[in-house]
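A single protein chain has been removed from this complex, and every other one stays in its place.
To keep things simple, chains are lettered A and B as they appear, and every chain counts its residues starting from 1.
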Amino acid sequence: MSKINSVTCPVCGCLCDDIELTIADGIVAQVKNGCAMCEAKFFSHSNEHRLKTPLIRKDGKLVPTTYTVAVRKSAEILAKANYPILYGWSSTDSEAQRVGVELAEEVGGVLDNTAVVCHGPSILSVQEVGIPTCTLGQIRHRADLLIYWGCNPWSAHPRHLERYTAFTDGRFENSEWMSYLNKVKAAAGRKKIKSLERKGILKHRREREIPTVSDNKPTEILDKKGRKLIVVDVRKSMTAEIADYFLQVKPGKDYELIQGIRALVRDQELDVEEVAGVPVEYLQQLVDAMISCDFGVIFFGMGLTQSPSKFRNIDVAISLIRDLNMRTKFAIMPMRGHFNVTGANTVFTWQSGYPYAVDFSLGYPRYNPGETTVVDVLLRQESDAGLVIASDPVSNFPRKAVEHLVKNPLIVIDPHMNATSLVGDIIIPSSIVGVEKEGTAYRMDHVPLPLKKVVDPPKGVLSDEEILNRILKEVRKIKSNRLEAA
Amino acid sequence: MVVQQKLNLILLTGRTIDQGVGKESGKGTKLYFESTTICYMDEVDMKAIGLRNNDHILVTSPEGSVVLRAVKHPRGAMPGMIYIPYGPWANSICSTDTTSIGMPSFKGTPVEVKPAPNQPILTLQELLRKEFGR
Partner (left out) sequence: MDLLIKNGFVYDPINGINGERMDIAIRNNKIVESVIEKNSKIIDATGLTVFPGGVDIHTHIAGSEVNTGRLVRPEDHEKDFVRKTSVTRSGVGYSIPSTFTTGYRYSLMGYTTVMNPSMAALEAKHTHEELNDIPMLDKATYPLLGDWWLVLETIQKGDLEECARYVAWMLEITKGYAIKIVNPGGLESWGFGRNVHSIDDQIPNFGITPRDIMCGLAKVNKMLNLPHTIHLHTNNLGVPGNYETTLDTMKCLESIPSNGKPVVHITHLQFSSFAGEDWGSFRSGAAEIAGYINNHDHVSCDMGQIIFTDTTTMTADGPFEYTLYQLSGHKWVNSDVETETSGGIIPFHYKRKNPVNAIQWSIGLELALLIKNPWKVFMTTDHPNAGPFTAYPKILAWLASKKARMATFKRLHKKAQKKSILPSIDRELSLYDIAIVTRAGQAKALNLKEKGHLGVGADADVAIFDLNPEKVDIANKFRTFRRAFTNTAYTIKGGKILAKDGEILQQAEGKTIWLDMQTKKEIEISEEIKKKFREYWTVEYENYPVSEHYIKNSSPIKIKADV
């Protein structure tokens, strides 16, 4: 039995690097400090859903094969293809991503990562208006106003609050953990009273109504000392539950709401009673809190990027931050999902100039989201082969896009059986990056962190990097043979 | 209160912690299945079409339809919306429109919801076979 400290968790964009693992008999026996997803990930290396041998589809059924055959067949598919797509990349290390760009260039394919279905629109907006941002520690030390907009860290980035924002002690700002605990206690107390009421022990008071937006006045929070936590969302999420103030926006009206706030930040008057379901009077109070803070930050998620208006939502959100920086210090940051989707954007950019949706079919990197984005390529039915690595598009893409992906030869590299490997033609198992292979990942704020190898992969299972290198080598061999033959 | 046959609502998809743990444990796990075949609804909307917790519903969009389990949204009101965690079930009805920027419309697809008391929820394998023939 051995203990390993300071392990980086390969699940979400938080990349918590304080995980303590206990290893017994070559498997992870105990996970300390991690969230539920972290535990599930570290335990998953030994579960029954693991892929251990390469599979190849014969007569409609997946049958076992060897790495040599799987690699050769994959290389043949890619070398033969006219317009293959190479998709995924967000749950592997930057070392594998580097080889991926080279492979995509070699086969003249479309290289895309999962940002296309999460923060692709954010990248488009950053390319339009830039982004005033910072690393997470800067927020921990300085931020006294924290706004989560269209994101739900309690569920998607469970330790974000405790490590980087409201519930952490910084040099200039303190943790709000105690005040949160008091609030929880108070809520528990209220529950108790209600239960007593139900049992008839206490006299029934007034029926508590479901709070609507207009009940939710922001005044109290503005008088509060210390860090303030605000959540803006279309529904009351887990995070909204713990926030000092929850602002419920009507679905699809984020753009309108942000523009309303921008107008108020610029000291303009709004000649309407409410914006996106929120009374202007409340907005005014929110804006006052924004302007009077020392350091504010907005974190945003899929609530902005995936709802109607998409990148225009981010455009105005960043523009709001630009405006606010005329009055005080403000930052904005996308809540990146996969643990190394930021790394995929980073590596693609330094090698090819573009963060995602890179088309190498003309021999040089070309980028035109909407055209070279993988979902569009699939919907237009243009690709003639696919390689999917470290992601599960069959679970995450709309059905019509998947239909075309499945129609053509499909290579899948993944440690686990998932929806995509169930429908693929060649399935190549890989070791789990950050559990069975060391490497590098980039946190949501672009801070690179080392991933550790804590256990051995199943016997004979190769890493993503190694598999890609072998495919690349094989592709080059096929191409040079072809040249010689000609 | 008159019980209606069906409701026209707005579909939101997104993350829940159970779905997150499920995806990390493995897409073949029971947790993943149970956390991605769920559909959170507003209490009032559920009553309007006579649904109780865990009743099966048929959700239909222009892209297709899927059977899911209706569950009351645990915190606050969200009238007019349903919330389905990310997964193949949600994606079989999401709008494919990328509005020319690469991003499908995972939030904001208009859908029709009606009770489906006698229809089963497909397993992952059944769903893939039905949709892609594999």
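Here is the rule we use: contacts are C-beta pairs under 8 Å (C-beta built on N, C-alpha and C of every residue); 3 or more make two chains touch, one makes a residue touch a chain.
Worth saying up front: this structure is predicted, and the values here are computed from it rather than measured.
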Touch partners, limited to displayed chains, of the chain removed from view
A
Which of these touches the unseen chain: A:26, A:64 or A:130?
A:130
Per the touch definition above, residue among A:285, A:346 or A:383 touching the missing chain
A:346
Selected residue (touches chain absent from view) among A:84, A:355, A:386 or A:409
A:355
Missing-chain contacts mapped onto chain A
5-6, 8, 17-18, 94, 98, 102, 105, 123, 126-138, 140-142, 163-164, 169, 171-172, 294-295, 322, 325, 328-329, 331, 345-347, 349-355, 360, 362-367, 438, 440, 442, 446-450
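Everything below uses one rule, namely that only the chains that are shown with their structure count from here on.
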Go ahead and note the Å separation of the Cα centroids belonging to chain A and chain B.
21
For chain B, which residues are in contact with chain A within the complex?
10, 12-17, 20-29, 43, 63-64, 73, 75-78, 80-81, 83, 86-88, 91-96, 98-108, 124-125, 128, 131-134
Report the residues of chain A in contact with chain B in the complex, numbered from low to high.
11-12, 36-41, 43-44, 47-49, 60, 116-117, 120-121, 124, 152, 154-156, 158, 210-212, 234-238, 240-241, 248, 251-252, 302-303, 305-308, 310-311, 337, 357, 369-370, 373-376, 379, 392, 394-403, 406, 416-419, 422-423
